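Only one protein chain is missing from this complex, and each of the others stays in its spot.
As written, the chains take the letters A, B and C, and residue 1 is the first residue of each chain.
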Amino acid sequence: MACMAYPSAAHLCAQVVIPADPLAVREGLKALFDTILLRSLPEDRRGTAEIVLAEALNNIVEHAYARHSGDIEITLDLRGPDLVCRILDSGLPMPKETLPEGRLIARADVSNLPEGGFGWFLIRALSRDLDYRRVGGRNLLSFRLNTQQAMV
Amino acid sequence: MACMAYPSAAHLCAQVVIPADPLAVREGLKALFDTILLRSLPEDRRGTAEIVLAEALNNIVEHAYARHSGDIEITLDLRGPDLVCRILDSGLPMPKETLPEGRLIARADVSNLPEGGFGWFLIRALSRDLDYRRVGGRNLLSFRLNTQQAMV
Amino acid sequence: MRLVAEQNGEILVVRAMEDRIDAACAIQFKDRMREITQDNCPRVVLDMARVAFLDSSGLGAVVAVMKALAPDRRLELSGLTANVQKVFRLTRMDSVFVIHAEVPDGLRHAG
Partner (left out) sequence: MRLVAEQNGEILVVRAMEDRIDAACAIQFKDRMREITQDNCPRVVLDMARVAFLDSSGLGAVVAVMKALAPDRRLELSGLTANVQKVFRLTRMDSVFVIHAEVPDGLRHAG
């Protein structure tokens, strides 16, 4: 039958829940990047996705769960050309409930080079539609990653 | 590094939202069964999944949305050997808010053969952990399908 | 709902040309079968070799067609694909119909 009145777009997703801990972040990323969802992305897009997700997760482990332990839930949805990423944690809220700026600090001499603070800069540089909100006592961070054309 | 302390199990899922209408059911199933998630199942498991999902969706179109139109959201999660299926609709609740029994009615002569009522029987025969509940004014039907060993 | 009928002696072979007989086309299927089987051919064979999917509405329609032919005439089935066979087996309808693996002998050229 030639009826194509409802071109329903099914989308694939992948999800993992990890304890807030640097080794668990590593294993959780490995588990996600082993799924067919992420194996289907071009190599450089996989790389970008891993950087952004790792930075977001490391920040949560370090800052949101600075005082207590808990879980992090990561959901990736492939929507057309975008990988929609949502990260939920039950840790401390973001200071002032707003996203850090993440500016790159330029330094002239080696002895003053920053050894940190690259995290949010990388997330902002590599993602789109970055959004943070507090929902039901949890932090929800979401952003989109382009999965097709190399932008960087 | 050999640390495998966190064997985080990532799981794949697929989702589609369709209007409650027989042609949309057909197209929505097609979209789902075209995803790599469902294409990864053995042929006979795909077949079983399509029967159960089609029966559940047809019932919703026919009964839950008998008086008004609306959407149906289908989410499939691959959890280990199981495909966890969740179907949400905003239609009428199930009579007495319980699942129909779905017994097969045996008839001796052709003129009395039932022409319907096979739906719930097939769903029950082919799924596990079948559950119905009303959540936030919506119907949530969920069940598990084995994706590996042929049981039927 | 495309159905192709071919008369062969006292057997009418009806080939379902769609890959699904489901809720979206069950009524259409029933109506078309009724039209096609109006001429008084004693045996009707529905060849389902192209039908990959049949849901309970489709099954109900096949049963309705059989009942409409009874008691004078019979509806036989042929070429059930694996998934269609599963629905017939589970609902015990495989014991109600005469089911041929292929279109009965002498009719195979009718394709």
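Going forward, contacts are C-beta pairs under 8 Å (C-beta built on N, C-alpha and C of every residue); 3 or more make two chains touch, one makes a residue touch a chain.
Only a predicted model underlies this, so the values are computations on that prediction, with no experimental measurement involved.
Trainee: For the chain not shown, which residue from A:Ile36, A:Leu122 or A:Leu140 touches it across the whole complex?
Mentor: Answer from the full complex: A:Leu122 touches the omitted chain.
Trainee: Against the chain that's been left off, what residues of chain A make contact? List them.
Mentor: That gives, for chain A, the contact residues 22-23, 25-26, 43-44, 47-48, 50-51, 54-55, 58, 61-62, 104, 106, 110-111, 113-119, 121-122, 125-126, 152.
Just so we're on the same page, only the chains that are shown with their structure count from here on.
Trainee: Just give me the whole-number Å value for how far the CA centre of chain A lies from that of chain C.
Mentor: Averaging C-alpha atoms per chain gives centres 54 Å apart.
Trainee: Where in chain B do residues touch two or more of the other chains?
Mentor: Each of 23 in chain B touches at least two other chains.
Trainee: Please set out, as single numbers or ranges, the residues of chain C touching at least two other chains.
Mentor: Residue numbers touching two or more other chains: 24.
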